[in-house]
Each structure stands twice: as C-alpha cells, then as structure tokens.
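Only one protein chain is missing from this complex, and each of the others stays in its spot.
Note that the chains are named A and B in the order they appear, and that numbering of residues resets to 1 at the start of each chain.
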Amino acid sequence: MALPQRKTDIGPPHYKQFLPPIIQKNYGKWKYHEVLSHGVMVHVGDSGDKLWTVRVASPRLLSTTTIREHCDVAEKFCGGFFRYTTRNNVEFLVSDEKQLEPLKKDLTARGFKMGGIGAAITNVVHTQGWVHCHSACTDASGLVKSMMDELMDYFESKTLPNKLRLAVACCVNMCGAVHCSDIAVVAVHTKVPTIAHENFKNMCELPTVIGSCPTRAISPDPANKSIKINADKCMYCGNCFTVCPPISIKDPERDGVAILVGGKINSLRSNPKFSKLVIPFISNEPPRWPKAVAAIKHIVEVYAANARKHERVGEWIERIGWERFFSLTGIDFTFQCIDDFTFMRDTMRTSSTFKW
Amino acid sequence: MKKYDTPLIDELEKGPWPSFVTEMKKAAKNNEMANDAVGHLEKCYRTKVGYWKHGGIVGVLGYGGGVIGRYSELGDEFPGVAHFHTVRLNQPSGFFYTSAALKEICDIWDKYGSGLTNVHGSTGDLVLLGTKTDALETIFAEYSSRGWDLGSSGSALRTPSCCVGPGRCEWTNYDTLDLNYALTQEFQDEIHRPMFSYKFKIKMSGCACDCVASIARADMSIIGTWKGHIEVNQDEVKNYAKNGMDINAEIVNMCPTQCISYDGKDLKINNAECSRCMHCISKMTKALKATGERGATICIGSKAPIVVGSLLSWVIVPFIKVEPPYTELKDLIRKIWEWWDDNAKPRERIGEVIEMKGMRSFLEGIGQAPIPQQIKEPRKDPFMFYTEEDMAAFKAKEAEEKKTGKYKF
Partner (left out) sequence: MEMAELQDKIFAFCEAAKGKKKLKEKDILIGVSTELSLEKDEVKKALREMINVGRLMYSYGGGASSVEIPSEEYLREKGMIK
C-alpha cells in the first residue's frame, strides 16, 4: 500500500474534539468539586451538571495492549472520553452517575488501582532509567514500582496531612522536576570519570567539555589531545559524559541513590521549594531497592505522625526545624547535607537559636 | 522469538502497584523489539549498569527534533534493541483523548514500533519508545496524515504543556487549553527546527496550584492569577464549619498574609493584603471564589540542576491579560527569545544567562520596568552599576526637588 502524504507543522489535533459533551457544555463554568474518595471526585458546573472523575494508576511505561484496555473501559462507561494526568494517571470521565459504580466494579475486576486524589500519595513522576536512557545510573521504573508497592495504602485509602508528591530521577539531569518534590530519589555517581583519550579528539569539542563542568574541574591535556579532571574538584555530576561519549562515569558498585525531601511546586501557604538532601547514599539494590524503599516509607510515616493538617512535608520541616527533622527521623546528618556547591551562603544557620 | 530468563525483573511483577515489567512483557508477546527490550533490561538489573549509547543523529527530513536516537551497546546480543529510537508525538492540550484517536495511535505504533509507550513523557509528549531508523519517515507519514505531528527535542522550543484548566477546574484564571494550543500552533517552526542555544520550555497553569509544575519545570511559566477580590459565600462557610472544618486552624492561621478573620459566624478577607496563594480557595472551594480581572503572572528561568544548580522561575511580568489572539504574550515570548539568542553561549538555559548578564540587561531587552513584585528582597550588597543615564536621572530628580521644595525618594 502506498504511504499516505506526510504533512509538516500541523501541530497537535485541536483539543475540543476530545472533550466529552458535558465538558463542552460546562467549559470554563465549573462551580466547585468534591473529593469523594482517593479514587473519585466530582465536579459540579454552574449549570448543575456533574462530572465524575475516576483516577487510576498507571506505570507510565504502557504497552499498546493496556492503552487499548483504557480505551475499552472509556467506551463502555464514558462514551469513549478520558484523559491522562501530568503524573501519569488515567482519568475516566463519567457524566452519567449510573455508570459510576459499574465502572468502579469493572476497573477492580480488571485489576486497575483507583486512588491518588486529595491528601494522598499519587503516582510518581519519574525518568526513563535503564529501560531507555543512556545516562541512567539506576532504574527509575523499578524504584517506583518497589516504593509504591509499599505505599499502596496511601494511594488507595489512607489519608495524610496533605498530598505527598514522590519523584525519582535516574541521574542528576533530573528530567521531570524531581527537584521540587516532597520526597525525591535521585541516582548519583560517586567516582571521578575516566577518559578514553584516544577517542577524545574525534568525538568531543574541547570548549564544550570544559564548559560542561559546574565545578571547573576540567582542564586541557595537550599531551593526550584530550582533557584531565581534577579529582579534588569533581562532584561526579556526569555532565561531561553527556557532552563527550569517551568519558565514562558508570560504576555498578559505586552508583547509588540519594534522598531529598521537603520540596513543593504550588504556592499554597508558602512559596515553592526545592527538595533538600537528607540521605546522601544508598547502594543500588535491584530489583527491589529495599533500603531506599524503607527510608522513604519511614519518612512518610514520621511526616504522617507529626505534621499538622494541610502541612506539606517541607512546611512541616520548616515549622519544626531541620535539626528536629533529623532527630525525629533518626537520619544521620552527614557532610553531604551541608551545601558546598552553589547555595552555601543561603543555607547556613546565622543565629544561635535552634533546638536540641 | 527468543525466550529470555528474567528472574530479577520478574520480582517486579509481584505486588499491588501496576507493573511496568508486565507492560513490557505484554508488548513482547508478539513484538521482537519489545521482547529484546525485556532481555536487555534483565541484563541491566543483573550487572547494575545501563547499556544505551548517547543519542545519535536520527530524524525525519526537514525537522530537527521529535525523534531521539537510541542505540544499545549490546546490539549483537539483543538485535531488537540495536536501534530503539524514541518518537515524540505532540499531545493534545490537557491530555484529553477519545478512544478512537488513541486506538489509531496504537495501531500505527504496533505496526512500526515496539508497542511500548510513555503516556506521557516528562515534558508532556506522548512518547513512543523503540523503533528503527528505516521506519521513521513511514511513521511520520502515517501519523501526520492523520493529524498527529511530532513533538520537540534538542535546542528548540519544547512541546508546550498545560493544566486541565477550564476543561475541568473551577479555579483557572485563563483558558490554559486554548493558550497551549495557540502557542503550539504559533511556534511550529521553533518547535520542529532547533534554532536556539538550548532547550526552552513553556508551561501553563491556570492558578497558583500549578498542576503542571511550571514554576519548577519551565523556562517560561505562565501562572493564572486575578486582580479582583475573593467572593465569600457565608452560607457555605457555615456548612464547612458544620461539617467539621476548624476554620481558624485550617484557614485563618494558615493564611500566609494573615488577611482572613473568622468570628465563628462570618469569614472576612482583607483582599488588599491577599497574595492569592490559593490555600483558602482550594480548601473551601464551595465558599470562596476569585472575581474580577483575570490574567497570568509570567515567570522565567526554572530548570533542573545541570549545569550550575536548579532554579525556580521568578516573576518578570506580574500581570498580563491572557485573551485570544494572545498578541501581547506572543510578542513578549519573541522578545525573550531575541535577548536570549543575543546573549547565550551554547547549552545555556535562559535562567542561567540572566544570572550571568543580570536582570537589568534582560528586563531592558524585553522592555519591562523593574518593580518590587519581581523580587523576594532587594540586593544585600553595595556593588552595583550606575549608568550615565541613571546618574542624570538621579540628578534631575534632585533638581526638581529643589524647585518644588519637596523630596521624592
């Protein structure tokens, strides 16, 4: 069969054709919504029309088989209309209340998990990991699966002081704004890269490689027609490896994950915040990363037991103080927790008032 | 088809959370590429390293992005992933779909790719994972002839993305879905043909809840806000109290500007002091509603840690009207790009360039005045530039004061 004629610069299809009739009718005229459970919310329009949303978890990495199953469910109960969320959940949009219970029953029978709405743990923003990325120093999907198996109750039913957003980055490039999550896992290298000098000249641009280093650890090595890396300055970010393939930084026994907490992106009550480092290193332990998972679960539980209603992790910690966070969680405070990169000035305690 | 023994990743099929390994195996059932991806991943789990090489040069004719080259170092051992390129499809605003549209996307992908996807990738594209170089032009013809264009990659405007907005949210201050569509269409050239120094991301949120994380993930964050007051429905306030809400603890005491009072009967808001953080509105959505003039705050500069640390976006334009045809906003975007283009070295995000060159250069470049809404606090150090024009203006002001006998600070 002949190939259809390609078209360029058409952009995405217009969104209106994908909006269910109830949304077309109430577009921009929503009055309020209520969270009915972690899996279901209802939006009510000025018109009195009601739209139920049933949210279902997805592993982000989806086969076409499962996408078709989403389509089948949507056809059966939602006139074929549904959407995905920025955190990789599926949302079935129900305009006929009579379809709600049968939909939930059908989803349960198929093994889909409903949840993540409101003061809960919802799906995890994460990166590609070993599944599909060249710079991954861990597998993001495996970590997410292992974490969420342990935290399932907080997705489906258990309520927290506020929503808790988890994220996993498989290297410090952090595609996906892992740096502003309540609890973030970031995979780290811990060793100075090695260089295949013989390939440098053909594959890399000297100024680009020197410029790629945030700590100015790279200088020219004219004898080798290559570069050298100052081990006293290198913080193993791997950016030089990104711009220059002959540089190698992966090390199975020295790569691991760090845990950062207290970030948020909304402006509710307090300004958006970065996540801050609390655990500098846990070894990569595929397939289940038991220590990293235990650490995350522990932090979630200490937060759940101590934060006030509506406080996010970062707000709770700012109220009680970081010293109290470390004493409550029993996490060892290490040199890595003190910034010696760009934010040192802003992060030291410049008063004698603190807690024991 | 080769059957791989996968004891390690099989562990990830156990437990209640949906399993990505199960997804990979579903795709592997009748797809050689996905099958090899399963064996390839098991090997990563065994050796604790990845085997994907740096992205190569692949794409469709005329475009400079939308396809990301991916090759495995282990092409001989796993021929199905020797080429395993990513195709990014530009998602519709708000990630809304019909089953018919998505099934069509799946049909094409099953025919030419691995059957594996990310719905969606971090930037917002519908990501198709794993195809071969010789299939790319065909894939593009199949999708584009059915109305689906490629998304972006490389040093380009990355696929814009937005929150659900007026589609299903009572809080939105502008039509995020429409603006997202309009900007995506307006800047097709910048999306498909990488002409910048580095990537540039635009994300649109309808309010300060920022459901697309624009403040952290976009070089340009367009966050909805309003200028009027918050309308209070006192009957609904009473209902919240009746239903167990401790209004003083949960609302009044948590207001960052302390502009709310509650006497056990009526809730009052000192609107002039409200900073529009959305806490009270989001917790009492039936009782509180923003009114008056709607628009957005434009922030600039956020990015992940590479190279010199993460940045959150900061305010450059505190309020802008966001109404079709969005001329003012489009002009602003073009001015921002022009300044960035003139000042950036390769691989410098705009936030980093502003740090290097200073906000003054940037604000003058885009024709914006300095105003206190842009900052958290003024500078702490006494090292600053005075231009001849600045000094002339200071002197002129003082001369004027001498004339009028009245100081103007």
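By our rule, contacts are C-beta pairs under 8 Å (C-beta built on N, C-alpha and C of every residue); 3 or more make two chains touch, one makes a residue touch a chain.
In this text the structure is predicted, and so the values were computed from the model without any measurement.
Student: Have a look at B:T133, B:N239 or B:S361 and name the one touching the chain we're not showing.
Tutor: B:T133
Student: Out of A:C78, A:C204 or A:A217, which residue would touch the omitted chain in the full complex?
Tutor: Within the whole complex, the residue contacting the unshown chain is A:C204.
Student: Of the residues B:G64, B:G94 or B:G206, which one touches the chain left out of the display?
Tutor: Of the candidates B:G64, B:G94 or B:G206, B:G64 is in touch with the missing chain.
Student: Which of B:H120, B:R193, B:R217 or B:R276 sits in contact with the chain that's absent?
Tutor: Per the contact definition at the top, the residue touching the missing chain is B:R193.
Student: Residue-wise, where is subunit A in contact with the chain that is not depicted?
Tutor: 204-205, 208, 212, 242-244
Student: Since one chain isn't shown, list which residues of subunit B touch it in the complete complex.
Tutor: 54-55, 57, 59, 61-65, 69, 133-134, 137, 153-156, 193-195, 197-198, 341, 346-347
Criterion: only the chains that are shown with their structure count from here on.
Student: Using Cα averages as centroids, what's the distance between subunit A and subunit B in whole Å?
Tutor: Distance between chain centres: 14 Å.
Student: Which of the residues in subunit A come into contact with subunit B in the complex?
Tutor: Contacts found on subunit A: 3-15, 17-19, 23, 27-33, 43, 51, 53, 57-68, 70-72, 74-75, 80-86, 88, 93, 112-113, 125, 127-137, 139, 141-142, 144-146, 148-149, 152, 155, 172-180, 208, 211-214, 237, 239, 242-243, 245, 250-253, 255, 265-270, 272, 274, 284, 286-288, 308-310, 341-343.
Student: Applying the document's contact rule, which stretches of subunit B touch subunit A when the two form their complex?
Tutor: Going by the criterion above, the answer is residues 8-9, 11-12, 14-24, 26-27, 29, 34, 37, 41, 44-45, 47-50, 52-55, 60, 62-63, 70, 84, 86, 89-103, 105-106, 109-110, 115-120, 122-124, 129-130, 137-138, 140-142, 144-149, 161, 163-164, 166-170, 172, 175, 177, 181, 184-185, 188-189, 192, 208-213, 215-217, 249-250, 254-256, 277-279, 282-283, 285-286, 304-310, 312, 345-347.
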